[in-house]
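I have a structure here, written as structure tokens, and I will follow up with some questions on it.
Left out: one protein chain. Kept in place: all the others.
After this line comes subunit A, so read on.
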Amino acid sequence: MTLHLLPIRHHGPGSARSVLTALEALAPATLLVEGPPDADPLIPFLAHQGTVPPVAVLAHVHLSPEQSVFYPLAGFSPEWVAIRWALERGVPVGFMDLPAAVTLAQEPSPLASQGPLPEVEGQAPAEPPATDAEAAPNPVRADPLALLAQAAGYSDFERWWDALVESRGEGIFGAVNEVMAALREEDEGHTSERDLLREAQMREIIRAALKRVGQTGGDVAVVCGAWHAPALTPEMLEREKKADPVRLKGLPKVKTSLTVTPWTHGRLTQASGYGAGITSPGWYAHLFRTTAHVSESWLTRSARLLREKGLDASSAQVIDATRLADALAALRGRSLAGLDELTDATQAVFAWDSDTPLRLLSEQLFVGEVLGSVPAEVPAVPLAQDLAATLKTLRLKQEATIREISLDLREDAGLNKSQLFHRLNLLGIPWARESYASGTGTFKEEWTLRWEPEYAVRLIEASRFGNTLVRAANTAAISRARRADLAELSKLLEVTRLSGLPDAARFTLQKLDERAASADTPALLDALPPLARLARYGDVRSREGDDPRPVFRTLTARAAAGLPNAAHALKDDAAQDLQKQVAEADRAVRLLDDAEATAEWVLALHALDAEGTAPLLRGDVVARLRDRSLLDDDTVRGRLGAALAPGQDVPTVAAWLDGFLGEGGVTLLHDSAALGLLDDWVVALDEEQFGEVLPALRRSLSRISPPERRRLGEDLRGLERETASAEVNEELGMLAVAIGLRMLGVGE
């Protein structure tokens, strides 16, 4: 009956291989792996055919899935390798650590502690956990291992460990244990309160296991994070025998649900916010799979991937890159080329002067993106549970047949359903599709519902974004916003508003502000309407500092600055597009009615009213400025005269008129003063001039629909009558006055 400690580095492929060799040699009767013991019932699922790593054991507070803890396992994680080994041989295997029920009870509510980026649920089976925020001031206490690595000449701890453990191969466990013991002896304070508790629990479980195998006389193997090893030795087991149960007594617990979910390599990276995350899961997977010629095969894979993407990458270059990587390793005093050297060599040999190749390699090679899978028998993911609960509240059913519903957004039920549909769409689950709602008003929505079986899978995929619909949709929107260009961002902004996702809306808004500098004017103009709607109708305003108005102002200012240039020398169709955008933006500016933005915008409109602007836009702008009473009638008359002056080519004049008259002649129909101006100008033309202008006039006016043209004609005649009656014939007038007075009953 012996205790074998196998101190490992979480997700270290070298550790995984060493663990496997050690297990083969030791053939223990029982295996213990660092992890929450309340997940023991899930262990059989890990051996299931349908379980493909990466997966994660997920524990969350019952009925409140956003408070959760993940324990990710990749194919190259030592824990995974050990568990699989044991299950294949029928060796009993169990987790040893604090139960998730205790961990979750100690966690402050993640919702409260997290900002707008709900990415960081990952509470690792924590690696050297000395990075306690409270201990931060003293770097030695905060991260002793990093300092040790620095002393050894490595830029960070990971590299150092790579070089020592991953590159040196087997038989390292004893040495690791000693190093850790030495480190811990330096200062007991390196280990946090929480870790002391965890180690006490580990010792308790080991004691129980030893007792169990005691009768049969087999060995117990323990796979744990290197940091904990010195605390789990037989001496420590003996020494702390009395103290441990006391430490563990009366720890608070919560009710939890546990499950296994598919995981991705991307979520194993540090960038995803995972505590024990690694820089390059792809590299580790490679190290795990490849035992010989590591650099060569890594670079060959790089070259093949680049070739697939249509970039030059020859075998000769692979050879060169390998030699450069080796030379670099020698220069940096390392015995083997690591990821650093390989990346540098790849950059120098394959990339020429662009960063495209490395970017292309990033996802497929460095992250090595893989989605794990779990069998259907595993309990459902929290996101699915949340959806089920939501559907129940909203009295909706997932049906495979088509169903149409219409929603009234003024009611809570309607609004909630609409937000649910929008959120699901954001998550790539197009269960409900919006169809065109007839009738006026913005409070009505029509949706077509149809549930497809594959949405269940997509739901599981979407669960990587978060455990509740709100959080998942938020994260999905945010991650989309990270990559989006301006046009997409403004659409996304609309979606986040409709989905009721203030966090994502805020983030999108911020991105929109950032992207604005590099965007061209049309894109900026397009961004204004959704922004104005958000500012006007969204609930984002309710929080401090989230006011979209400043962003709206900046965007307006930027658009205004670029507008005169953008309107210069345009082709007809481009001018038409821009006119529509200007119209929409104008409407947005009016909708928001913000003094500063309006001032900028008006300045831009004035700037557009200049020689060189596309005639369509110039006419349009003159009408807009007149409408805002910013151009007086004389000026407008002058503009009309100049624009329609005889001797210009017909299309130019017609385009100007099109702009001035507005879509379908709205300006003329609704604004008799404008009509009067045009009329005045036409009347003032002499016969010859009129003959020249006529084709253009006719062309523009013919775009107005016949009934409305007719109305215009009548209006014009009315105008004439007004003008005619203005010449007063007093004699004739006097005749009518008497009758009029009589009718009014005056002076009888």
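Convention: a residue touches a chain if its C-beta (ideal position, glycine included) is under 8 Å from a C-beta of that chain, and two chains touch if they have at least 3 such contacts; residues count from 1.
Quick note on the criterion: contacts and distances are computed from a predicted model.
The UniProt record for the undisplayed chain lists the protein name "ATPase", from the options "Cytochrome c-type biogenesis protein", "ATPase", "Xanthine dehydrogenase family protein molybdopterin-binding subunit" or "Mannosyltransferase". The chain omitted from view is touched by exactly one of A:401, A:518 or A:729, namely A:518.
From the options A:40, A:219, A:296 or A:344, the residue with contact to the unseen chain in the full assembly is A:344. Among A:317, A:463 or A:556, only A:317 touches the chain left out of the display.
As for the chain not pictured, it touches subunit A at residues 312, 314, 316-317, 320, 323-324, 327-328, 330-332, 340, 344-345, 347-349, 351-353, 513-518, 554, 557-558, 561, 565.
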